[in-house]
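Note that this complex is displayed minus one protein chain, with the remaining chains in position.
Chain nomenclature is as follows: A and B, assigned in order of appearance, with residue numbering initiated at 1 for each chain independently.
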Amino acid sequence: MVMTRGKKKIAAGVLISIVLTACGSNAGSESGTNGQGNANEGQVTLQFMVTSENYSGRLKDFIANYEEMSGNRVDVQLFPAAEFDNMLKVKMMSDEGPDLFVTDDIAMSQFQVPVEWFEDLTERPWAERLSDGGRAIIEWNDGRITGLPITNPGGMGMMYNKAIFDELGLSEPTTWDELLQLSETLKQAGVTPINIQLANGSEFGTTHLMHQLFANAELNRGSQIWDELNSNKLKLVEVEEYEQALQQMLELKEKGYINEDFISNTFEMTQEKLGTGQVAMHPGGDFILEPLLENYPDIELGFFPMPFGDTPGVISLYAGVGMSVNSNAKNKEAALELIDFFATKEEQEAYMGKAPGTSVFADVEAEQNMISEELQKYMDSGRAFMGMFGRFQVWNDMDARKLMQEMMLGSKSPQRVLEELDAKAELLGRGKQLPGW
Amino acid sequence: MGKKTRGLNRLVELGLWALSLIIFIPYLLVVLTSAKNSKEAGLFRLSFPSEFHIFENYQTIFERGHIIQGFINSVVVTFGSLVLVLACAALLSFYIARVKGKFSDFLYRFFLLGMVAPISLVTTFNVLKGLNLLNTRLGIIMIFAGILIPFAMFIYVGFIKTIPREMDEAATIDGCGPYRMFAVIIFPLMKPITFTAAILVFMNVWNDSQIPLFFLNDNQYWTMPLNIYRFYGYFRTDWNYIFGNILLTTLPVFIIYLVGQRFMIEGMTSGAVKG
Partner (left out) sequence: MSASIEARKLPLLRKRRPPIYYPVLFIVPALIVYLVFFAYPTLLGFYYSFTDWNSSNSDIRFVGLTQFVEAVKNPDFGIALRNTFIFAIVTTLGKNGLGIALAVLLTMGIRARSALRAVYFSPAILNIVAVGLIFQGLLNPHTGFLNNTLRSLNLDFLALGWISDPSLAIYAACLMEIWRATGISMAIYIAGIQNISKDYYEAAEIDGASMWKKFTHVTLPLLMPAITINVLLAVIYGARMFEGVYFLTQGGPGSSSEVLMTLVYKYMGQGLYGYSTAMNLILVVLIIVISMPLLSYMRKREVEG
């Protein structure tokens, strides 16, 4: 009958909702282990926020090891990188923060995220085991240690296909002109000299070129450049090295030494192009090796910094995605226990064994990969500097990445790019009420 | 129907079917791509897969995509919001449509403004937190309700005004108190517009990914659109998986749609908006 149908619908709806709610709450959550915690006395469940992209196999294995060792459970909460920062901020601000969380880059994190959130790890027992080089990479400007890398730290330089270079009799360039010349040779031989990666989400492939060129400013001016930039005494547009760097990048395009489809070139496409020998050089770091070698195990890559004018150029370092402890963690002790466990020699060696590269610990025997070996040389000879994102407090890498798209498409000049970066830096500086802005 | 009209109709029909390719082609692309291997998927051709990977692809998607859990969550949230919005809005709109005066006008405008403003994420987060509703589906339902009641009211008020007051009077004379009058006489008359409103609410809630993302901490409570997003974040360029996930996520809705579509559209069309 007409009159009761409305009520029936409501009643049915409510009933179904109740039933489904009851059913739904029994489903398991994304957990790092198979062992269902039968509530042990004192068993703790740690909340660990990780970006989906960085939830690697070896991280999963480590977490499983920890759970076995400690009897605690780790509840891994995954979020896509684009949402991660927002989610973390919202949760932290409402005191719902996880016990452990990842940051994009340990050095960069000091600017990205409020410093109060990080538990100071400088006094942890393992801190003394860090190598000098390792410590220099992961410590903050004020010397604090706040995290350990879960992806290998490394450097941004130009990787090149050794086979192609050998075939054409090319050697690593030490000046810009030499680079242009060998690019011409490559072009004539039908190989795209340099790969530019600028698809949405993959633009880091190009800022990696930008950062290594930018690092020459520190080489020339010393580390006080950071004090000057950070206190707003110096603007980006006033640093000639930065403009020259961008001009060099543009020159590559103008001379036709880059791939035409750069704007839709993704990280995966880059791997294919490198692996199949369509491109000879690509700016980046050793993080590309794991996926690349899976599909193209025979490739051999060399590594050199992009030359800058008449100089051979420098490498830009990054600290790697880091794992940190929330200073307001509900289960701080257990969280610290986890990170201490991660820092042990056995765990580190197991971890590094799955993806060789640079370890930050002095006593860890880590196999080097073909790139990190080269990188070590540059680090030892003082030709490697931490990237801008880890030193300039109002740097937003995303803004730079988007501007790279516009610059390479020709809609903004290098000078305009630097001016806009300055404007955005000022916005951030004023917004956060940093001294000097 | 004259011959000329029939011929014209045929032509129009043909034209519309041809035009509908614009709709079908993307669907076809999704289906075909989901059966391919990753490399071929990235080429986005309307070709048959050279190797059929249906089983492996879907197995992976099921395992990683939390399809069923997501579906259950979506149903709970959508249904709950539907009930809450329709009930609150119907009552509210009835009052506004019937009672004259400044207060009533003010109410109408007050709620109307709610259609214009997007929600403020952090402050809402704190509200939920204060009420201990964070990370609950009930909390999400409340938020959706807060946002959608204005829209439902907008649609309802116009329609109620077309129900003659005599109905109210008749019911009152008959001894109905206002509550019974509403429930027994008026609400059933609002069936067509309730349909329209229900569809609008359904589509807004089911497809929303922003609100669950922000207010549901636990992955286990995530709704289907969110799972698409999370899946995409993980399998960035494995378009075969991504499209397969989209297919599975959309399938239940599509089935419901095919079965109920005449209902749905007729409901919308008969719940005519008279302004």
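As a convention for this text, a residue touches a chain if its C-beta (ideal position, glycine included) is under 8 Å from a C-beta of that chain, and two chains touch if they have at least 3 such contacts.
Quantities reported herein were computed from a predicted structural model and do not represent experimental measurements.
Checked against the full complex, the candidates A:L250, A:A350 or A:L427 give a single residue touching the omitted chain, namely A:L427.
Only one of B:A35, B:V75 or B:I147 touches the absent chain when the whole complex is considered: B:I147. Screening A:L219, A:I263 or A:L336 against the full complex identifies A:I263 as the residue touching the chain left out. Residues of chain A in contact with the chain left out of this view: 82, 85-86, 89, 93, 113-114, 198-201, 261, 263-264, 396, 398, 402-403, 405-406, 409, 411-412, 420, 423-424, 427-428, 430-433.
Take chain B: the residues that touch the chain left off the picture are 1, 5, 9, 12-13, 16-17, 20, 22-26, 29-30, 33, 42-46, 84, 87-89, 91-92, 94-96, 98-99, 107, 110-111, 113-124, 126-127, 131, 142-143, 145-147, 149-150, 153-154, 158, 165, 168-170, 172-174, 177-179, 182, 203, 206-207, 209-210, 224-225, 228-229, 232, 239, 242-243, 246, 249-250, 253-254, 257-258, 261-262, 264-265, 268-275.
Basically, only the chains that are shown with their structure count from here on.
Within the complex formed with chain A, the chain B residues making contact are 42, 69, 72-73, 75-76, 79-80, 82-83, 87, 121-122, 125-126, 129, 134, 137, 183-185, 187-188, 191, 194, 213-214, 217-221, 229-230, 232-234, 236-237.
Within the complex, the chain A residues that touch chain B are 2-3, 5-7, 10, 13-14, 16-17, 20-21, 23-24, 27-30, 51-53, 55, 77-83, 86-87, 90-91, 93-96, 201, 266-268.
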